[in-house]
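Removed: one protein chain of the complex. Kept in place: all other protein chains.
By letter and in written order, the chains are A and B; residue numbering begins at 1 in each of them.
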Amino acid sequence: MKTEKIANRQFSFILFIMRATIPLATLPILTASNARQDAWASALLIFVGTALTIFLIVGLGARFPGKDVVEMSWHLLGKIPGNIISLVILWSFLHMASLQVRIYAEMIIVGFLPETPIIFLTASMILVAMTAAFSGVEVIGRMSDLIFFLFLAMIFFSLGTLFFEADFMNLQPVLSRGFEPVLVGSVVPLGMGSLLLVAAMLIPHLNNPERAVNSALWAMGGAVLVIISTVLLVVATLGPEEGARVVFPFVKAIGGIRISEFLERVEILAVFSWGLGLFVGLSTFVYCGAKGAARVFGLEDYRHILLPMGVIWVVLSIHDFENVFEIRSLLAPEVMGPYGFFLIFFPYLFLWGGYLIRRIEGADHQEKEEKR
Amino acid sequence: MSFIRFVSRLFPRKKKKINMDKLDISQLRELTQKEKLKPKLQDNLSLVREYYGNSLGLQVRELQIGRVNVKAAVVFIEGMVDTASVEELIKVLVINTVSSGEIIPSGFPFIKYIKEKVITSTMVEEVEELEELFDRVLRGDTALIIDGLETSLTVDTQGWKTRDIEESDAEVTIRGPRESFIESIHDNMSLIRRRLPIPQLWAEKFTVGSLSRTQVAMVYIKGLAGEGLIKEMRSRFAKTDTDGIIDSGQLEDFLEDTPFSLFPLTLRTERPDRVVAALLEGQVAVIVNGTPFVLLAPVTFFAHLQASDDHFEKVPLGTFIRILRYVAMILAIFLPGFYVGIVNFHPEMVPTALLLRIASTREGVPFPLVVEMLLMESVFEILRESGIRLPASIGPAISIVGALVLGDAAIRAGIVSPPVVVVVALTAIASFAVPNFALGIAGRILRFGFIILSSIFGLFGLQFGLLLLIVHLSSLRSYGVPYMAPAAPFIMRDMKDNIIRGWQWGQVYRPKLTGFREPVRKDPRQARRFFKIFPHDEEGQDED
Partner (left out) sequence: MGLFQKSVLLIMVLLLFFFVNTGCWNRVEPEELTLVLMMGFEREEEKGDMKVTVQAANPMQRVGEEEGGSNSGEKSFWVVSAAGPTLHAALKNLNKKSTREINLTHVQTLLISEEMAREGIEPLLDFLQRGREPRFIIQPMVVEGDLARAMEGEYEAEDIGARALARQHQVVLKELAATVDYPLRIVFNRLSQPGCEILFPRVKVMEIEEDEMSRESPLEVEGAAAFHKGQMVGWLNDQETRGYNWVINDINRPVYIFESPASPDKEVTVEIFQSSSSLEARVQGEEIFIKVSVIAEGRIQETTSPEERLTGETGTADALNRRLAQAVRNDIQAALEKTQQDLKTDIFGFGNLIYRTLPREWGGLEDRWEDIYPEIQVEVEVKGDVRRSGLVKDPLEIR
C-alpha cells in the first residue's frame, strides 16, 4: 500500500489546532492553579515545556523518517518490549481522546442541551471523527487545512469581541503571587501535552520528515499565542478570581458580554470553534490509535478495527468518569501532571535509551542498514 | 471442406434468406457487422434495403457512369444530406465522365479513377463493409456503389439542419462572449478552435454507445494537460459500455468515482470561453455530439462557484461578486437549519425583540417549527420544479399561485408563520445566486439534511453536519485533484483566482494541480512591475 502523504504545513495545522483547543475548553492554566492573573506567564512556560517534549518525541521520530512509533520501538527495543511501549502510547490516544470528547459533551449538556443523553453527543462526535479517520490521513490533513482558517477566524472574532469589553486593570498586580502558582498552572497543560504523541504516528506520512521538529515548533508557537491571548482576555473580562472559578471560562466570558443590542450570547461561536478543533484532534487520535493498534496486532489495514475501536472510545468516554467531579480531579495538577509525564516520558525514556545504546554500540551496524 | 465450399459455389442462389423478424437487436447488429459488400450492384442494393428495412428516407438513385456505362447507384438518406451536394455528385458522375472524353488508362483501377479524377467532393473514402457503409450513410454521407466492385465510395454530403449558434440560456453573462455551444460536435469544436488556433489543441475521438454510436471528443492542449490525466480519461472512456448516451450528463456517470456524492466532480458548461479558459489551465474538455453541454475535468468546488463574468469585470467588482456568491451558497445551505436550530434550541441567542415577534407569529400555528420549515422548503422545491417545465406563456401563473396563494394565504390561514416564509424565500434567492445548477441542487438537498440535524441537536446538529460535510468534501477527488483545492490542500499561489479574482497581469502561474506541466503562464518579472505604486520611480533601474 502506498503511504499517504501530508504536507508539513498540514502537520503543523493539526498540531496547532489540537493544542489550541485546550484553552478554549477548560483553560486549565487558569482554572487548575491559583496563578490567577499571571496565567499568561504559565503559558510561556508551557511553550518551553512543549518545545522540550517536541524535541523528545518529534526529534526521535525525525531520525527514523519512514517509521511510525510502533515500528520504531520494534526496531529499537525488539518486538515484545516495543509492543508494551506502544501500548502505553496507544492508551494515551485512547484516553486523551475520550477525555476531550467527554469534556466537550459535558459542556454542551451543562450549557446548552441539558436533557440530551450524553452518549448521543459523544457517539456522534466519535462517529464523525471515525468517518474522517476512515478516509485516511490525507483527508485529515486536507480537512485541517480547511478547518484551520475557519477555526482561526472564529477565535479571532471571539477574542475580538472580548477585546472591547476587556478591562486590562484586572491583570494587575503582575506576578505578585510568586512563581510557584505560575509553575503549577503550567503542569496540567503540559500533561495534556501527551497529545503530541500523535506526531510520532504522523511523521512517516510527512512530505518532509526532516523538518518535522520545525513544523511542530511553529505549531506550538502559534498555539501558545492563542493560549496567551485567550487567557489575557478572559482574565480581563471576567476578572481573575471569577475566571478561575468558572468551569468553562472562555465560553462564559463570551457569553457575558453584549456586542450590540441584537448580538449577544455568542458563546456558541466559541463552542463551535472548540468543536471544530476538537474534531480535528479527535480524528487524528482515532486515526493514530487505530493505525497503531493495527500495527501492534499485526493487521494489514487499520480500517478493519476502526469500528470496534470507536465503540471502545464511546464506552470509555462514558464510563471513564462517573461525574464531573472525577474529571475535575483528573485535571488537577497533582494527578494530571504525573499522569501526562508518565505517558510521555515512560515510553520515550526507553526509546531514546534504545536509540542511544544502538548508536554507541553499533554505529557501523546502522550504516549498513542505511546502505541496504 | 473445400469440396463443400465448391458445391456451395455451384448453387449460389441456395443461400437461406434471413428472417429479420426473429432476430433481436444485438443479433442484427452482429449480422450487419459480418456482412460485406457483394460484387453485384443489385445484390448490394437489396442488401442495403433489407437491412435498412425500407424505412423512410432511404434514397437509392441508380445511374450509369460515363461512356462505358457502368451501372452504379447513389445511396443517401433524405434530410441528412445537402441535396445540392448530391446533385453535384451525380452531375460529375453522369456528365463529366462523358464529356471529358477521357479514356481510363489501362491498369488503372476504376475505383481509383472515380475517386481521384471524377469526384470533386472534399471527402471521399473507400468502404468495404456494410456496417461502415451504414455508419457513414446514416451520418449524412452519400454512398456510391458501383457494379462489379466490392468497394464502395462514400462522399461527404452532410447537410442537415442545425440550430444556430445562440446565446446561452443557462449561463447568462452580462459581459463577455455571447456564443454558446450547440448540438453539433463539429460546430462546437470549431467554436473552441477559433479561440485556440494552435495545432497543439488536440481532440481525441471516441465512439460511445453500441447503438447510439455517439461521437465524443476529448479536447486538451497537448503538453499542458497532464499525461496521467489523459491516460486516466482514456481508460475511463474505454470502460463506457452502454447502448447509448444522449447527453454528456450520462457520460459523467461513467467518468466519476463517487456515485453517492451530491457534488458534481465535472463541470458542465455551454460556454466556449469557459472551456478555453479551462484548457489553458491544463484541464480536459469532453464534447459529446448531440448536446451543447461540454464537460470539464478535473474541476474543484470553487470552480463551480465561478462565472465567466468574474474575469471580465474589473477586479474589485469581480472579487465582490465572488464573495457575495460564497455568502449566498453558505446561506442557501445553512440558513433554514440555522433558523430551526437557533429558535428551537438556543432562544437565548435570538434578540429579544425578534424572539417575541417569532413567538407571536407562531401563536396558533399547528405544526412544530421543523415541520413548518420542511413543509415550506418542499413546497418551494415543488414550485421551482414545476416552474422549470412550464411553457413560458403560463409561467407567470405558477408564480401567482406560488407567491400569492401559497405564501400569503398560508400565513393568513395561520398554517405557517411569516418568519419561516421569509427564511425560505431568502434561501431560495440565495440558492439562485449559485451559478452552477448541479452545485445548486447539491446545496438544496443538503439543506434538508441540515434542517433535520438541527431539529435533533440544535446548532450542534448543524455542527455535526458541517463536520461530515467537511470530511466528505475533503475526501472527494476529481480525477486526482482534491475537490477543495486550493483551500484544502491550501495552496497560497492559487488563491488569487479562487477565493478572490486577481488581476490578469498577476496571473503568473497556472493552478498548481492541473497546470503543473508548465506552471508559469508568463514572465513573472513583468507582473511584478505592475505592483509598483509609483511606476516612474523604476525608470533607469534595471531588474535583478
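To be clear about the criterion, a residue touches a chain if its C-beta (ideal position, glycine included) is under 8 Å from a C-beta of that chain, and two chains touch if they have at least 3 such contacts.
Predicted model, so just to flag it, every value in this text is computed and none were measured.
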Completion exercise
Touch assignment to the omitted chain, from B:Leu224, B:Val294 or B:Leu369, lands on B:Leu369
Practice task
Identify the residue among A:Phe16, A:Trp74 or A:Phe112 that touches the chain left out of the display.
Solution key: A:Phe112
Handout entry: Residue touching the undisplayed chain, where the options are A:Met130, A:Val271 or A:Leu351
Key = A:Met130
Practice task
Please give every residue of chain A in contact with the chain that is not shown.
Solution key: 110-117, 120, 123-124, 127, 130-131, 134, 169-170, 172-173, 176, 237-242, 245, 252, 255-258, 264-265, 303-304, 306-307
Fill in the blank from the handout: chain B positions in touch with the non-displayed chain are 260, 343-345, 347-348, 350, 352, 355-365, 368-370, 452, 455-456, 458
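What we mean here is this: only the chains that are shown with their structure count from here on.
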Problem - Whole-Å gap separating chain A and chain B, where each centre is the average of the chain's CA atoms - result: 47
Problem - Residue numbers on chain B that touch chain A, as the complex places them - result: 345-346, 348-349, 351, 353-354, 457-460, 463-464, 467-468, 470-471, 473-475, 482, 484, 487-490
Problem - Touching residues (chain side chain A, partner chain B) in the complex - result: 7, 9-10, 108, 112-113, 116, 120-121, 124-125, 128, 131-132, 135-136, 139, 141-143, 145-149, 261-266, 268, 272, 275-276, 279, 283
